[in-house]
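With one protein chain held back, the other chains of the complex are shown just where they sit.
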Amino acid sequence: MMNAGLRKDPLNLIITGVGGQGNVTISLVIGNALVSEGYLVTIGETYGASQRGGPVMSHVRISKETQYSPFIPEGRADIILGMEPVETLRMLRQFGNPDVLTIINPRPIYSIDVTGGQAEYPDMDELMETVKQLSAKVWTINATEEAQRMGSPMFANAILIGALVGSGVLPLDKRSLDPVLREAFPKEVEANMAAFHKGVELVRQ
Amino acid sequence: MGMEAKGCKELFQGVIDVGLCALCGACAGGCPYLASSKGNVVLVDNCSRSEGQCYQYCPRTYVDMDAISQQVFGAPYAEDELGVAKEVFRARSTDARIKEKAQYGGTVTALLSLALREELIGGVVLTKTLDDKTPTAVLARNADEVLECAGSSYMACPVLQTYNHIPSDDNCKLGVVAVPCQVLAMSKMKVEPPENRVSVNNVKLVIGLFCTWALSPDGFHRFLRENLDLSQVKKFDIPPPPANRFDAYTVGGKISFSLDQIRQFTMPTCAYCLDMTSEFADISVGSVEGIEGWNTVIVRTDAGSELIEMAKARGKLETDGLPQENLAHLKEAALLKKKRALKEIIKRSGDKKDLLYLGLPQRLVDKLLA
Partner (left out) sequence: MANIEIDAPSTSQLLIGNEAIARGALEAGIGFAAAYPGTPSSEILGSLAQVADKLGIYAEWSVNEKVAMEAAAGASFAGIRALAAMKQNGVNVVSDFLANLVMSGIGEAGLVLISCDDPSAISSSNEQDTRPVAKWLGIPLVEPGSFQEAKDMTKWLFDLAEEIGTICMLRSVTRIAHARGNVRLGELPKRPKKARFDQVHDARNVLPTRLMPIPSALRHGLLHLKLGKAKEKFESSPFNQYVGPDKADLLVITCGSCWLYSQDAVKALELEDKVGILKLGTLWPLPEQLVEQHLDRSQKILFVEEIDPFLERSVMELVANLPADSPRPVFYGKRSGHLNAYGELNPDTVIKAIASIMGVAYQPRDSEYGKKAEDSTKGHVPERSITFCAGCPHRATFWAIKNALKLDGRDGLVTGDIGCYSMALGPAGFFQARTMHCMGGGVGVANGLGKLGQFGFDQPVLAVVGDSTFYHAAIPALINGIYNQSDFILVILDNNATAMTGFQPHPGTGTTAMGKPAKVVSMEALCRSLGARVEVRDPFDLKGTTAMLLEMVAEGGGAKVAIMRRECELVRGRKEKPPYKVHVDPDKCIGDACGCDRLCTRVFLCPGLIWDKKAGKAKIDEVICTGCGVCADICPQGAIIKEAA
């Protein structure tokens, strides 16, 4: 995929999920790849206490002109990579707009509020319908399922990076990812590279 | 039973927090939320259910005495002072080891040992007095373990909690030795068997004890610790009136306390109990006033009769007639307890028609109040 340049400056990407899913790894890989292609990238993340099963969102600001703040303003997300369905919805509610592009891994992770009976997890069919209603385009990538098939749920990260890159929403060349991926996943490099390519394949189906 | 939804919230409001709890243990141990510990029933975690078996089987929530009597005896609630009594006599164990350890005649120990040996039951839930003289409930599986439990405690002990702890898929045939409030709770369970707990159909034998009142394990044990060297105490006894004494038999001899000192530790709930002889048991056992070393025995059901006959046939139990005077006194005492309790209930409720937890036929109420 050729480097198409920034269709919008800044380009705002949100990666959202649950603490422990590997959100940070994805943003790091994407960020490093973009910096190597000469972009100014700011990544804002919430961690610390939120790691313990709380929501984690990464805001990635991509620009050729200036270093943006680590927060995407309300309603200004261009791309949402949702590693968990409810978190995807949460981001769309606050940061979505008619042009937002969404990649979603439709595997629920139940919070203790849900398992504890205080809250209800929404019906998945309704949720997916809402995601479609609130996005200009949606790619559904069963990353966790695929990852488990490959042997471990942790491969979902590489699969989703593949999906993100393969979809063409980012001004990234697949080749920029290679060295960055190898550095990010020093253990099981080949398996993760395979997962990355699987993600590219899945998003293009 | 069949009333509006009530659960542990109502149990606390209506029974535990208002001094009516008998510490029988029926509500405890059947779920993770209620436990009896250090003389109190406590809520270990919050249960969110609006209704529960804890409320249902409590002997101080609505009790339909007729329904229970139908279940146990196939007849409405007896108006006799002693309840349904097929036979009343005195008995004692023939085993010297049992007699040595026993409070009075060792009848309960002898019957249980036989029942276990003959595999009529595989285990029995009963009270054991520990070295520090606190009572604890145990599940005994053989005659030796039963023998360790011989002797009266006088302090309330949540025996039914230990019964509830038995895994729900356990099939072992069971015996239970219980005081009247516990027998009442057990009887409620027989009327409407519990779910998700050990099956009440496993209970093949209920031996009830005579009881006028029980002492609070918390308060009374502190009194004992403050006034006695418990390591020297071999046995406690409350001799029959007019003695008005609580005796502690120590290595160095007998130490007596006036019952007037002890009465302050009576569980408040006992004032509202009508049952002195465990009227819904298979066999009820107590002392014999004025005749040391014997038990008064009331046989109530077929299961009870069968065991007694077996015990006699095997030479495990020596029996004799109960003197008329004793029988008369027993009936008098039992009737007095009913009358007193009813008066206290009405005093507390403030209304003759409101008997708090008690579902008694009106004619019986009128008769008792007359």
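Lettered A and B in written order, each chain numbered from 1.
Heads up, the rule we're going with is that a contact is a pair of C-beta atoms (placed from the backbone, for glycine too) under 8 Å apart; a residue touches a chain by one contact, two chains touch by 3 or more.
Worth saying up front: this structure is predicted, and the values here are computed from it rather than measured.
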Which residue among A:43, A:104, A:138 or A:181 touches the omitted chain? A:43
Where the missing chain touches chain A, by residue: 18-20, 27-28, 31-32, 35, 40-50, 52-55, 66-76, 86-87, 89-90, 92-94, 96-98, 109-122, 126-127, 130, 133-134, 144, 148, 153
Residues on chain B facing the left-out chain by the touch rule are 30-33, 35, 37-38, 40, 42-49, 51-54, 167-169, 195-197
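Convention: only the chains that are shown with their structure count from here on.
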Distance-wise, how many Å sit between the C-alpha centres of chain A and chain B, to the nearest whole number? 66
